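Left out: one protein chain. Kept in place: all the others.
All chains are identified by letter, namely A, B and C, in their written order; residue positions are counted from 1 within each chain.
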Amino acid sequence: MSLNTFGRLLRVTTWGESHGEAIGCVIDGVPPGLTLTKEDIQPFLDKRRPGQSKYVTQRKEPDNVKILSGVFDDLTTGTPISLQIQNQDARSTDYEKNREVFRPGHADYTYFKKYGIRDHRGGGRASARETAARVAAGAVARKILGSNVSIKGALIKLGKKQIEHTRWDWDAIYKNPFYCPDPDTVHEWKIYLDNIRKTGSSVGAVIEIHSSGIPTGLGAPHYGKLDADLAAAIMSIHAVKGIEIGAGFAVGTFSGEENADEMRIGESGDVEFSSNNAGGILGGISTGQDIILRFVVKPTSSIHNVTNSIDTSGKSVKISTTGRHDPCVGIRAVPVGEAMVACVLADHLLLHRAQCGGNHDVNKKNS
Amino acid sequence: MSLNTFGRLLRVTTWGESHGEAIGCVIDGVPPGLTLTKEDIQPFLDKRRPGQSKYVTQRKEPDNVKILSGVFDDLTTGTPISLQIQNQDARSTDYEKNREVFRPGHADYTYFKKYGIRDHRGGGRASARETAARVAAGAVARKILGSNVSIKGALIKLGKKQIEHTRWDWDAIYKNPFYCPDPDTVHEWKIYLDNIRKTGSSVGAVIEIHSSGIPTGLGAPHYGKLDADLAAAIMSIHAVKGIEIGAGFAVGTFSGEENADEMRIGESGDVEFSSNNAGGILGGISTGQDIILRFVVKPTSSIHNVTNSIDTSGKSVKISTTGRHDPCVGIRAVPVGEAMVACVLADHLLLHRAQCGGNHDVNKKNS
Amino acid sequence: MSLNTFGRLLRVTTWGESHGEAIGCVIDGVPPGLTLTKEDIQPFLDKRRPGQSKYVTQRKEPDNVKILSGVFDDLTTGTPISLQIQNQDARSTDYEKNREVFRPGHADYTYFKKYGIRDHRGGGRASARETAARVAAGAVARKILGSNVSIKGALIKLGKKQIEHTRWDWDAIYKNPFYCPDPDTVHEWKIYLDNIRKTGSSVGAVIEIHSSGIPTGLGAPHYGKLDADLAAAIMSIHAVKGIEIGAGFAVGTFSGEENADEMRIGESGDVEFSSNNAGGILGGISTGQDIILRFVVKPTSSIHNVTNSIDTSGKSVKISTTGRHDPCVGIRAVPVGEAMVACVLADHLLLHRAQCGGNHDVNKKNS
Partner (left out) sequence: MSLNTFGRLLRVTTWGESHGEAIGCVIDGVPPGLTLTKEDIQPFLDKRRPGQSKYVTQRKEPDNVKILSGVFDDLTTGTPISLQIQNQDARSTDYEKNREVFRPGHADYTYFKKYGIRDHRGGGRASARETAARVAAGAVARKILGSNVSIKGALIKLGKKQIEHTRWDWDAIYKNPFYCPDPDTVHEWKIYLDNIRKTGSSVGAVIEIHSSGIPTGLGAPHYGKLDADLAAAIMSIHAVKGIEIGAGFAVGTFSGEENADEMRIGESGDVEFSSNNAGGILGGISTGQDIILRFVVKPTSSIHNVTNSIDTSGKSVKISTTGRHDPCVGIRAVPVGEAMVACVLADHLLLHRAQCGGNHDVNKKNS
């Protein structure tokens, strides 16, 4: 019931506010004997780190992760892994003038209505800074999944601009500030987002994540469906308003024939699918094909332009936000989405091993 | 960890296979003292019931619900409510010829790969028949929410055909076999789906659900987000491949100004929003506006037309499904989606009361 | 948070009232491919069944179990197993006169104060009849544990009478109506309990349970301790007021030297312990020795003799209970305790496999 925890057997509990002393997470349920050092985690945090280009917030945070427990002699011990990241470049004064007002489209209003109190500094607990802890946890989840599993995300739409899928190039993703897989689109996106940034506005985005090397059989019927857990994990990311698996919303227009991913036994003797509309999941259980999902991130709600709002005393006010913000928070959502997918898949790997990892009488009976 | 259970405080555990003796659910955590009789539940089951028009499966199931526990003198007692529905019109012989083969696009293959065994009769546990238990649970959840809360769904896209939103009429939805809110579209849909049905094919659909009367403050930060729990609940429904909240995937193209639902204090002294792109949820917590979500249902994977597949022995085969099936399983997903939303909202009502229902020092301190 | 569910991966949800139509449970998380038929479960129910001797309640219930789901071709499918037992010999009229009064020492009072309503018939949900569902679940748990694991309980104290441990004979326990392991004590117990029964009184008891064949390594640090889960499971049984592991309360008087179970490598090359004060659990994790625990059951609170109490309107009254009851409810607690232990051990078997069942880098690194 921990509302700040996710996962079933691999349990990640995050804590911390944007302008508190630190943020962090506790990861429980990690198998013992996995090699794990700071160097396994830091590269993923560096991908999410703010201040790396003019297209993201200018807050400067080194985001150095500390492993406080659960690792001995560079090996996981099976006990909870506590990770911590100091907050360094918090400028709470930027937020002082908005202490009593609610930013439209932001969690300010709902936190205050729910709890009767809020830490207004930098968004408090609602800040996207919390996602650093998720990314750290995702790095640990990747260790559980092993090197045969690959989880990679890309930005496929930036506001009204989208990539050309036929030009998809995984190698391009880390060579531009957008995680854009279409190198020919990058220049246009730079001009487009720079304009938005200069006007003090912001814009939404769509991210696509591919997971390959996933064994057949992960997931479970109904409420433990792999896609249900993925949907919750992705929707729990700040600013996400939609998630789809495989062909997603397009299947609404498909006929049964168009939708069915036909199967046959290939020359190698393995199962081959004619397509992957299912996105690698049927009946909530992985098929062995790539797991493909997309999610949409709304534009940053902190914008410089003046909008109408109300304050804590119940009066109408005008508001403009002047803190440092991402013109497109969707960019940094790419490593965050990857991390959440990694955690869900590692969790289901453990779940599957628990229920189906033993010897079955079924085999004895059938043999 | 119950993979066949959902909810946090209001816990629903479903059980049963399509062609077993019965299906049912156990609902735990229901507040005591609520009036509850079979008559509170049956009307919702009747909405989902098969065989009511030629546009849905012709299996004839009265779906009479029995309350086996947790109710005394027509009042809930606070103890678990066990509901049960007999299976009557199962025709397992229809499935005998497909015992050793996997229907493409269906859970047949993944269940077999996961468990090494499957109940092939009518899809076994993967059958949409399981959703009758969800609908029954949803009726109980509505009692918890009370009569001020309304949860209503409609089919807004049937395959390639969609409604005209400006003609939306809530009164129309129960007057046609599609839960279509646009009466002028119904005739066209009848012809369209009848053609699909006759060709032995099937088609996808999109459903929209509106919940009104929801108090501000339901939900929680991060992994207890109201939208994260809704996403998991909806994605756990059979054949769902995508879910979006409020403006959903459209926010990807919005600017921050377009997305922000501005607030002001209205003449009545209450908060008024200029729009509802957020779909009634900000930072995972309800705003008090209507909660609006949409989800897509893929076409029924059981189709008469011959497709390529494989069998349990690992050989390529041709397959055609001849059981009774819905040409558009999305139609009966309307009451199912409503039920899942009701369960999630009732769960969060209890969660909110637990954490925030007491007297706060904050008030004393501030006064 | 299901308060009527227990277990972590092997999840058992029970439902039903003493005088309702039926009682039952849903068992989720069972591995697929285990042979399971009614005949695997019924013998354990028969051990718990009422009406088998004059030393237990005279209510006549055949307690025939029905398997409603989760099993196909006599094999578990990995989906939830729904078990159901009809109530047949309920005599609600026996309880009518106590509808408005609370039996001292019984849950009548607290249920009413908590919920504002209670099903007074036969104790409603608080009735020990609920334990039939636990016993059924325990039979399924034994299938998961396999035939190398043995879980056996015995009554070691009946009121003021106790067994002589040196005469312990496992073969004796099913040859007397008390599950007494000391055959020389049985005659004395018969006279003793018969007297108590005739006077309309009741008496407490202590049960000891031994589990052998348990692998080393089940359990977890701290809140997943095997003994913590066993303690909760046993304390959740009706009328239990205490639980101890191994030497239990006696260790309070031990010195460190007396308490330590010394280890050495025996001639066979296996670890040998000099004693088993730990009861097979150290640091919450199984040592491989027998797991030994004891628990105390209070005397049945329903007695014929008149006692002082109050009624639902808040007035003092005199009360005497005339329904059919066990003079020593501890006797039938033996199979119930065994069942709870079986469920906890099977649950931890799955948990251990999940976290520690894979290949560890630790081995590669050390080799």
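Here is the rule we use: contacts are C-beta pairs under 8 Å (C-beta built on N, C-alpha and C of every residue); 3 or more make two chains touch, one makes a residue touch a chain.
All values derive from a computational prediction rather than experimental measurement.
S.K.: Wait, the hidden chain, what does it touch out of the ones we have here?
M.R.: Hidden chain, whole complex, touched shown chains: A, B, C.
S.K.: Which of these, B:Gly16, B:Gly29 or B:Pro181, touches the one chain of the complex that we don't see?
M.R.: B:Gly29
S.K.: On chain B, what residues meet the omitted chain?
M.R.: 1, 9, 29-35, 75, 78-79, 221, 350-351, 353-358, 360-363, 365
S.K.: Considering the whole complex, not just the chains shown, which residues of chain C touch the missing one?
M.R.: 1-6, 8-9, 14, 102, 104-107, 109-111, 113-117, 125-126, 130, 157, 159-160, 196, 201-206, 216-217, 219-225, 227-236, 238, 241-249, 251-265, 269, 271, 274, 277-279, 281-288, 296-303, 305, 307-310, 314-316, 330, 351-352, 356, 360, 362-363
S.K.: In the whole complex, what residues of chain A lie against the chain that is missing from view?
M.R.: 1-5, 7-9, 11, 13-17, 20-24, 26, 28-29, 32-33, 66, 68-70, 72-73, 75, 77-82, 114-119, 124-125
The rule we apply is simple: only the chains that are shown with their structure count from here on.
S.K.: Which is it for copies chain A and chain C: same residues on both faces, with over half shared, or different residues?
M.R.: Same residues, largely: of all residue numbers at this interface, over half are found in both copies.
S.K.: State, to the nearest whole Å, the distance from the C-alpha centre of chain A to the C-alpha centre of chain B.
M.R.: Distance between chain centres: 25 Å.
S.K.: Could you put a whole-Å number on the gap between the CA centroids of chain B and chain C?
M.R.: The computed centroid separation for chain B versus chain C comes out at 38 Å.
S.K.: How many angstrom lie between the centres of chain A and chain C, each centre taken as the mean Cα position?
M.R.: The computed centroid separation for chain A versus chain C comes out at 44 Å.
S.K.: Which parts of chain C, given as residue numbers and ranges, touch two or more other chains?
M.R.: 1, 9, 29, 32-33, 75, 78-79
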